[in-house]
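Only one protein chain is missing from this complex, and each of the others stays in its spot.
By written order: A, B and C. Residues from 1 in each chain.
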Amino acid sequence: MSGARWLNLRRGFYRFRRSWLSMVGLVIVAALVLVALVGPALVPHPEHVAGGINTTARFLTPSASAWFGTNELGQDVFSLTIAGSRVSLLAGISVVVLAAGFGTLVGAVAGYYGGWLDEALMRFTDLMLTLPSLILAMAVAAAMGPGLGNTVFAIALSWWPGFARLVRGEVMAKKADTFVIAARALGAGTPRILGRHILPNIASPIIIKMSLDMGFAILTVASLGFVGIGVKPPTPEWGSLLSTARGYLPDYWWTAIFPGSAIFLAVFGFNLLGDGLRDVLDPRARR
Amino acid sequence: MIVPVLLGLSLLVFAISHLLPGDPVALAAGPQATKTEIAALAHELGTDQPLPVQYWSYLTGLLSGDWGQSVLTRRPVLADLRIYLPATLELVVAAMALAIVIGIPAGLLSAVFVDRWPDYLSRILSLGAISMPRFFLGLLLQLGFAMQLGWLPLNGRYPIIEDPPPFVTGFLSLDALLAGDPDAVWLALTHLALPAIAMSLSPLATITRMMRSATIEVLQQDYVLTERALGLSRWLIIFKYVAKNAMSSSLTVIGLYVGWLLGGSVLVETVFDWPGIGLYATKAIVTQDFMPVMGVTLAIGVVFVLVNLVIDLLYGVLNPKVRLG
Amino acid sequence: MAHTFPRRHLLTAAMAATGGAVLPATLSGPAQAQARKILVIASNQDIPSFDPHVASGYSSAALLRNVYDSLVRVEGNPVRVLPHLASSWTVSPDGMEYVFKLNPAAKFADGTPVDAAAVRYSFSRLLRLGKGNSWMVAGLIDDNSVTAVDATTVRIKLVKPFAAFLQVLPWQWIVNPKLVEANKGADDAQTYLRGTIAGSAAFRIKRAEPGNLYEFERVANHWRTGGGNLTGAIWRIVRETSSQRLALQRGEAHIAVDLTSEDMVALKDKPGVKLVIEPEFRTFSIKMNTEFGPLKDINLRKAISYAFNYQAMRDTAGFADLMVGPLPNGILGHDPKLAVYRTNLAKAKEYLAKSEAAKGGLKLSMVYVSGLEQERQFGLVLLDSLKQIGIELDIKAMVWPDIVASAKTPASTADFYPVYQTANYGDPDNIAYAAYHSSRNGGWQNPVYHSAKVDALIERGRAESNEAKRKAIYQEFQQVVVDDAPDIFGVLEKRRLALRSDVRGFVFTPVAANAIELFGLSLG
Partner (left out) sequence: MALLEIDNLHLAMRSFDGEAQVLNGISLSVDKGQVWGLVGETGCGKSVTGLSVARLLASPPARYFGGAIRFDGQDLMQADEAAMRRLRGRRIGMIFQDPTTNLNPVFRIGEQMVDVALHAGATDPAILGLPQGAPRRARLAAARQLAIRMLDRVGIPKAVDRVDDYPHQFSGGMRQRVLIAMALIGKPDLLIADEPTTALDVSVQAQILQLLYDLVGEEGLAVLLITHNLGVVAQICSHVAVMYAGNIVESGDVRSVFKQPGHPYTRALLAAVPTVQSVRGALQDLPGAVPDLIHPPPGCRFAPRCALATPACAQALPAPVPVGPLHSVSCLAVGAAA
């Protein structure tokens, strides 16, 4: 079995390498991560990222000295956009990790114990899924006040049900597997069975979902920023940059186009990559 | 099915709105209110009662058509929804119609030309479309078609100096049609165009992708080989025999998307100043006016459940086994 | 091609109606709208309440001044007080007693005459509720001040002398007692008047779609004669200022009231557009929490006042002048030569050294109204300035009601608190009283600052009727306030309005100029 699995994985990576779309995604995401790690230190105007302004150079058109032009406060749009990658990436990862963590907990408990607990948890999960997630996130974020942490929490709150359902199904399927029954026969405790035997075996669908969700998490963070419920100034968050820039269209288009394109590019990269990863890790779901 | 879902939804919405920080009563009372005035208002609104009592009265209110009062608009929430929900629904229906009309053939073609350039093109475009922030696309559309070219109106549902057609369904284009006024229909449609396009992109892409994968699966079915072997033309097979089979899996997506678009209409409505429930909810959220937020959430839940009932019926139309079996 | 005509016709109509610049409007044009003469005002502010004694703020003022009438009205620059419901008036030599002769033609919408009893009733309700614009007359009149001498004569006796009394009267609306009494309920008809108009003005509300638009229509055969040719108007909520600008540019709106300086620059040479850029008595300052937290320390306040980058603030504000002291430039008693703080890092550091903050590591907080772009920019200017003296700033956007709520106690008030003060009347008392008198503590206009000396000066200035003496009092007031450094005195933004050139009869008035008065306007 493990041989077959290895072959599947190898064929998967073969397909991944063959699919240039996935490779493009990988390149974009790698670039994004790199930019998020080192970018803020290397940008031409790190002081603008920290909130510094230069009102003598407002609304300069893109040029060799300011690649993406400057904004209403004379800040370098290139520096802000680059620095925004860290904010978005961090927020996106936090949302997905929080949601996956909580969703896995709920799903694993429901799937493993079954019975009324499963029934109750899943009814709750389904209800959460019927709630309009963006409105819920907006309401929670607005009530908690601005700030990246609050935004992330609010989004994760509406994000976990997807993971819970996924994990529940996988756990239920694995529960009946012989190795789990054997472990139980040997007297392993529930946390041990779940943690050591079941969860590692269902990691790949969770990872696939996390990678597929990354793009949308970034998108949702930007959406909240755009409607004005998001980070505090001067945090250079793409959605709020776009929201501000919107007031200066069409004359100062560069203040909007670059942060907007950055959102698109980041989400696009993660979606390409997620699609490719799904092909690799889950050959059944190909196409 | 609809009753327990709504019961649960109302409980959940009620619970969330009471768990959140903020004092809606103080806000409702206004900045100049004194402590006694706030207490009086709390008493009047019943918020000084224990939570179960409050929920019970909220629930009985819901059932008797009293969805609470909006502080912001000073009107009953249900009356507001009567205006704003159709506006959003019109947008969602238009967007879904676009998505279906384009997405289904696009997905079919993508599958037929699998791994050739039309397929690559449609796959890149659809992934791109899914990744495109709707609000950014909306801004770009405004920038291009309204600001630069001036072909279409920038925002709103109808020219502000014109009287809209009499309110019947709340769907302006439909109301204009009912009023027999072709100019009004045209005006309503031109206003609808850009926001509908901005909203349709994501479902369009998803339907294309679903349709593509479903079609690829269907194309491998034995009956397609039989149909080909008996000489039926490729296009007849694809657009008639394959399409109907592949469509049922896209139906699920369509059902899910209607709910998703209703909840996500906020973004497009913000960009286009479209007076629907998204904008209504946003305004209510930032002023912490909770009755409308709860009302909007519930309304979306109701529509979502209803749409999925319709989808279940449509399944029957597409798949005789479900209908007859 | 003849068969395509109907389609073309539709397109033409659509373009014309949406102001499309593609085809000449003369082709078909919105003929109906032309005949109807409806003026469209684009504003980003919703109208929260119609109750004339509860609502405040410019959008409400815009609504109320068109659907209710007041005893007198103001117009022009400099501001002149003109007859309105009162066709004439006299003032006693000591300035304590005003007698108004009402226009006998004035009628409420239901035909009831606007008589002295109605005026008395309206003032009494205003004082009873204590909301809305009541602060303008609070302490000046009481329930016995307003008396009906006869049906058309009203006497108002001030409790305290107040030089600018006539200037506040345009904002005190007269309601129809018959309607209010009939719908009084338990809350003095607040529920009723929140959405219903009981006034006597030349316009009434035809359509109200909160969050979207408010449509006015002209009352037929109104008692007021003259005025412009408007048959109606629409107060249209357009949140984005750039959308307002485009709506104006395309002729979809006739007046845009919330434009940014950038918008004004962009509109400068556009055909069919008239720009109004005029100084106005509207101050923008960043208030400091003089009662709670690090800013209790006057040395720190002075250090910050010197560190602040005033030039950057002026740059971002566009069409604006820097304030010289607490009072708006050009108002009675304003001292243009007052020595005020200007950016001087050496002095800033000198004062900083005298304060607790010299140790460093200080982090201060600032709130601003979410969505108010200009305030956000000023916040960033402050952040940048504070960084120069090693102080961090936490900027937080809050909705207006929350900010107002936070102003209730010094402890809940942020360290920095930006606020616009619009003069409702062109007198120094307006800003001085609203923004610096201790009786306003706990309210949004002056959450925390109080000084016995300043209070005394304000009260003296209010009571004095001799103009030269008043000037002297306000000079002293300005000096004392500047020495106390309770605010970072910011900018006076010029009023920025853009009008279509076919709007006629517009007279700029430097008080509440964005609350457009419709009566005198014409289209075409």
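Following the convention adopted for this analysis, a residue touches a chain if its C-beta (ideal position, glycine included) is under 8 Å from a C-beta of that chain, and two chains touch if they have at least 3 such contacts.
Since the model is a prediction, treat every value here as computed from it, not as a measurement.
Novice: May I ask you to name the displayed chains that the omitted chain touches in the full complex?
Specialist: B
Novice: Please pick, from B:10, B:215, B:245 or B:308, the residue that touches the omitted chain in the full complex.
Specialist: Looking across B:10, B:215, B:245 or B:308, the contact with the absent chain belongs to B:245.
Novice: Determine and list the subunit B residues touching the chain excluded from the picture.
Specialist: Answer for subunit B: residues 221-234, 236, 240-241, 244-245, 248, 318-321, 324-325 touch the chain left out.
By definition in this document, only the chains that are shown with their structure count from here on.
Novice: If you average the CA coordinates per chain, which chain's centre is most distant from that of subunit C?
Specialist: Most remote chain from subunit C, centroid-wise, comes out as A.
Novice: Between subunit A and subunit C, what's the gap in Å when you average each chain's C-alpha atoms?
Specialist: 44
Novice: Just curious, how far off is subunit C from subunit B if you go by their C-alpha centres, in Å?
Specialist: 39
Novice: Scan subunit C for residues touching two or more other chains and write them down.
Specialist: Residue numbers touching two or more other chains: 240, 370.
Novice: Do you know which subunit B residues sit against two or more other chains?
Specialist: In subunit B, the residues touching two or more other chains are 147, 286, 288.
Novice: Inside the complex, what are the residues of subunit C that reach subunit B?
Specialist: Within the complex, subunit C contacts subunit B at residues 6, 10-11, 13-14, 17-18, 20-22, 30, 32-33, 38, 40, 46, 48-49, 130-131, 194-195, 209-213, 234, 236, 238-240, 243, 246-247, 250, 252-253, 370, 399, 401-402, 404-405, 443-444.
Novice: Please give the residue numbers of subunit B that touch subunit A in the complex, ascending.
Specialist: Residues in contact with subunit A: 5, 8-9, 12-13, 16-17, 20-22, 120, 123-124, 127-128, 130-133, 135-136, 139-140, 142-143, 147-148, 212-213, 216-217, 259-260, 262-264, 266-267, 270-271, 278, 281-282, 285-286, 288, 293, 296-297, 300-301, 304-305.
Novice: Give every residue of subunit C touching subunit A within the complex, in rising order.
Specialist: Interface residues on subunit C, with respect to subunit A: 240-242, 260, 262, 266, 309, 311-312, 315-316, 370-371, 373, 376-377, 379-381, 383-384, 387, 393-398.
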